[in-house]
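Complex shown without one protein chain; remaining protein chains in place.
In order of appearance the chains are A and B, and numbering begins at 1 in each one.
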Amino acid sequence: MTSFIHVIEFIAVLAGGIYGVLLARRSRMDLVGVFSVAFILAFGGGTLRDLFLDRHPLFWIKHEEFPISVFFLAVISSFIPRFPTWVSKSLCLPDALGLGLFSILGASFALDAGTSWFVASLLGVVTGTFGGVMGEVICNEVPSLFTTAPLYATCAFTGCWIYLPVQGWLSVPDDLAMLIGASVIVLFRLIAVHQDWKLRPHGSTT
Amino acid sequence: MTSFIHVIEFIAVLAGGIYGVLLARRSRMDLVGVFSVAFILAFGGGTLRDLFLDRHPLFWIKHEEFPISVFFLAVISSFIPRFPTWVSKSLCLPDALGLGLFSILGASFALDAGTSWFVASLLGVVTGTFGGVMGEVICNEVPSLFTTAPLYATCAFTGCWIYLPVQGWLSVPDDLAMLIGASVIVLFRLIAVHQDWKLRPHGSTT
Partner (left out) sequence: MTSFIHVIEFIAVLAGGIYGVLLARRSRMDLVGVFSVAFILAFGGGTLRDLFLDRHPLFWIKHEEFPISVFFLAVISSFIPRFPTWVSKSLCLPDALGLGLFSILGASFALDAGTSWFVASLLGVVTGTFGGVMGEVICNEVPSLFTTAPLYATCAFTGCWIYLPVQGWLSVPDDLAMLIGASVIVLFRLIAVHQDWKLRPHGSTT
């Protein structure tokens, strides 16, 4: 793993962990609950990716500093009795950052394992969205992936399909292509949340 | 993988995908939700089987035509604004077909990996039922595997225990034994749904 990928993955883990801490605090969980949710948000998608691609040891077992950092995030947050309201309102920032970085990392690792572009984009979407879906399931909200939420998986899919040709057809270095793809996802997601964009739901069959 | 197994698996994937598309449309999901549910229904059970038996690459990573077909199923369905009522009523057909084929495939792959018959039948039930259980969890219905639903897992278990001795004791070719086992599951399941057969629930302990 290059040090560039390592840094990107660390930022993605921190974004996922911060999003998890804020989500769990909003649901009034105790310290163990906060750490558990932060852990699942930070490592859920990447664990699924590593299992699907048979990458061992798992990335959070190999890079011990990842889970230790998330652990300290949860502990530090427990000393803050009450977050100001603007924190709760900016939940979408770490959410979008984690979505963007994990999606592109998932697609990139899949390419490394020799998959086709289509499968790589699927792995990207799974890696990027799984943590957020789990977080919503645990906190007892309806997972927004499966409802008319603002384009959660659509953003991940679009960004992957910008990253894939940019690194494959234009002779752009892989690191730069990853940054471009991830930026598209983060921006697309933030705008979609802000404008409350939705795909049209289909009519019922019943 | 023989071409017979490949064809059987393809039909099972299509059945799971069609069931997923119809289920998601009934829950009024958008295109991404429809594809996600179809993907989980078509590949959930088989992915668990491949992970449990350490088969890599996963079957939908190896056979790229599987996820591409499910993708087109979801896209095509999005051009149909409203399914007629009889479609929603025939949900049980692709459901039963997917259950039967995936269960027998799971048992067969487990035997290939050298497990005993008992473990093979467990793998068969897990492979056959996991997709359907996940679909019901996502669409926010109570998973019928765990309630007094019409014999979902029981059908899979029974069919596996017909397939296992037929291929092991009678000198029936494996392909034919698989077809026999799968047919038993499909028929058993369709009759159970039609007659609303249930196992007797146990009395409460409280």
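One rule holds for everything that comes next: a contact is a pair of C-beta atoms (placed from the backbone, for glycine too) under 8 Å apart; a residue touches a chain by one contact, two chains touch by 3 or more.
Here the structure is a predicted model, which is why all the values come from computation and not from measurement.
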Missing-chain contacts mapped onto subunit B: 51-54, 113, 115-116, 118-119, 122, 142-143, 145-148, 151-154, 157, 198-206
Subunit A, residues in touch with the chain not shown (by the definition above): 22, 24-34, 36-37, 39, 47, 51, 56-58, 60-61, 64, 67-68, 71, 78, 81-85, 87-88, 138-140
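What we mean here is this: only the chains that are shown with their structure count from here on.
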CA centroid of subunit A to CA centroid of subunit B, Å: 29
